[in-house]
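This is the structure, below, for whatever I ask next.
As you look at this complex, bear in mind that one protein chain is not there, while each of the others sits in place.
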Amino acid sequence: MEAKNLLIMDSSPLGLAGESTRKIMYSVVLSLLPALGVSFWMFGWAAVRVVVLTSLFCIALEALIAKFFNSKIDYLDGSALVTGILLAMNLPSNAPWWLLLIGSIVAIIIGKQVFGGLGQNIFNPALVARVFLLISFPLQMTSWPVPGQFDGTTGATPLGILKTEGVGAIAKLKTADLALGYVGGSLGEISALALLIGAAYLFYKKYITWEIPVSFIGTVFVFTAIFYWINPQQYASPVFHLFSGGLFLGALYMATDMVTSPISGRAKLIFGFGCGFFTALIRLFGSYPEGVSFAILFMNAFVPLLDRYFPEKKFGMQS
Amino acid sequence: MVEILLPGFILAGFALISASGLYLASKKFYVYEDPRIDEVEALLPGANCGGCGYAGCRALAEHIVNDHTVDTPCPVAEPIVMEKIADLLGLEASVQEKQVATLLCKGTHENSALAMDYRGIQDCWAAVIVADSIKDCAFACLGLGSCVQACNFDAMRIENGIVVIDEEKCTGCGICISHCPKNLLVLRPVSQKTIVTCSNTDRGPEARKACKVACIGCMKCQKVCQHQAIYVEDFLARIDFEKCTNCGDCVEACPTNAIEMRGEQVYVTA
Partner (left out) sequence: MLQLKTFPKGGIHPSQQKISAQASITYGEIPKQLLIPVNQHIGRTANVVVKKNDVVKRGQLLAQASGFISSNVHAPVDGKVMKVFRFSLLGGAIGEVIQIQPDEPGKSYREVLEQDVELSVDLNKLTAEEIRKRIQEAGIVGMGGAGFPTHVKLSPPPEKKIDALIINGAECEPYITADHRIMVEQPAQIIQGIKILKKLFPEVPVYIGIEDNKPDALNMMDKAAAQEEGIFVVPLKAKYPQGGEKQLIKAVLNREVPSKGLPMDVGVIVQNVATVLAIRNVFYHNRPLLERVVTVSGSLVEHPGNILLPIGTPVSYIMDKFNIDRERVRLLLAGGPMMGRTCHSFESPISKTTSALLFFDEKAFVQRQENPCLRCGNCVSVCPMGLDVAIYVQMIQKNKLDDYAKEHIMDCIECGSCTYVCPANRRLVHWMRLGKRIIKREN
């Protein structure tokens, strides 16, 4: 008998590739740094305040839930931090602290823990919070500080201007400004370039795949291009639509969120198409200037269905 | 004034029409259900455990009333309940003695040591995928609690590496029986106090090595029993509940303490 030295018995396999939930989450945080950098540069310490406070609130809330309800929750696994940062990137830099707190509560508790915690939520928590705040506190959520001006001046975003004043008013905006971020908006939506750099890192690590960003952005482009072609006086150019608003943030970070997006490639394409379609619809014909958040939340509801009816092709099944 | 009265009358009218519609529907689509089904259901415990074999208490009540029989007793309820139900229908109730689940194993960590450090899913069915047994005895209770999970009445718990059943709380529903991958659980009448707490069918020397209180098939119990109630088959003693009188002769005779008189002090093996 081996006495104390009992041999370990477990099911195969015994090996591990070395991936972990923490690694993935903190890689996403890393990939968001360029965009955060731009927002700090453009909006100054106010932006830092928003990001730090929201992140702290989110992590603290999850830690509280872990303490009182389910000690198995790893509140430091990075998922609360990612939610916090993404939520912050959807907010204006002059958001008051109570707005950040309410948003964090909605994101973590209603958007995530109530469903059963990590991996169980249907809707993207940051977007749930953002939409909640938008509808409950429209005033605070639609006054956007102008980048570079730290005296509290606020203005409308390019999409806001487009909706209220029409195509002529946005004509003078340069595409380069839109892409780099010299426009009004939330912390995360301003610089498409910074977001792309971060997303490239996630592509390299294979944490996101091409299907959702390409189909999402592509659909918006095609849809807006069609209407621009029909009536350029009434509708803005597709390039404008591409670089304005939260499209890049939404397509690269929110729609691709692992938990709330489909698993198979085919399902992802349909998901991205749906997001793009509804974003374009709301932007062109809806009364809200921006449709990305609503579109993604709407498509989130279809994800279990998409997974069920558009799964990976099985080995040995002919159709 | 009209602005208040008119909507008021319109709404009242709608309410009247809806109410009439519902009333007509309840009359036209009425399904006759024997009112006794409700009465029988009210008498049943309402645990919906499925121990009777029917899909819940309502289903059993329907069977009892519609088929006019008390052939299927509710194992969870007190015997008096079945008598009351029988009375309701004008039938004779056959009184069944309360049964309780019994684990035919005493392979605690002291008696049958662990043979391995099992690190897989902590569930009995998952464990038997990895190994036939995790203890020295090939037949021993795994102590990972698949049966405990299945119990609707909180009557089971794991203690010292085996399952312990609270015979007060156990209702004898029998659901746990099929949840043991080693087939160690049986139902026994609660008055049967003499139990062979072993399921090892290996030969004597092997059984001895496997567990301190294993049955080695020595047949001393069979020889000493004056009621022909205990016999050894496949190196394992088995008791015939009909014949056993709980006299305790076999318990004394067993050299390895493999037979227990439930409710009495258990002797630690020397």
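To keep things simple, chains are lettered A and B as they appear, and every chain counts its residues starting from 1.
Convention: contacts are C-beta pairs under 8 Å (C-beta built on N, C-alpha and C of every residue); 3 or more make two chains touch, one makes a residue touch a chain.
These figures come from a predicted structure and were not determined experimentally.
Colleague: Among A:N5, A:Q233 or A:S287, exactly one should touch the missing chain; which is it?
Modeller: A:N5
Colleague: Mind pulling the chain A residues that touch the left-out chain?
Modeller: 2, 5-17, 19-21, 23-24, 74, 77, 117-120, 207, 258-259, 261, 263-264, 307-308, 311-318
Colleague: Footprint of the hidden chain on chain B, which residues?
Modeller: Touch set of chain B with respect to the missing chain: 115-117, 119-121, 123, 125-126, 129-133, 138, 202-203, 206.
To be clear about the criterion, only the chains that are shown with their structure count from here on.
Colleague: Averaging over Cα atoms per chain, report the distance between chain A and chain B in Å.
Modeller: It comes to 52 Å between the two C-alpha centres.
Colleague: Would you tell me which residues of chain A are touching chain B in their complex?
Modeller: Going through chain A, the ones touching chain B are 6-11.
Colleague: What does chain B use to touch chain A in their complex?
Modeller: Those residues of chain B that touch chain A are 114-121, 126, 129-131, 134.
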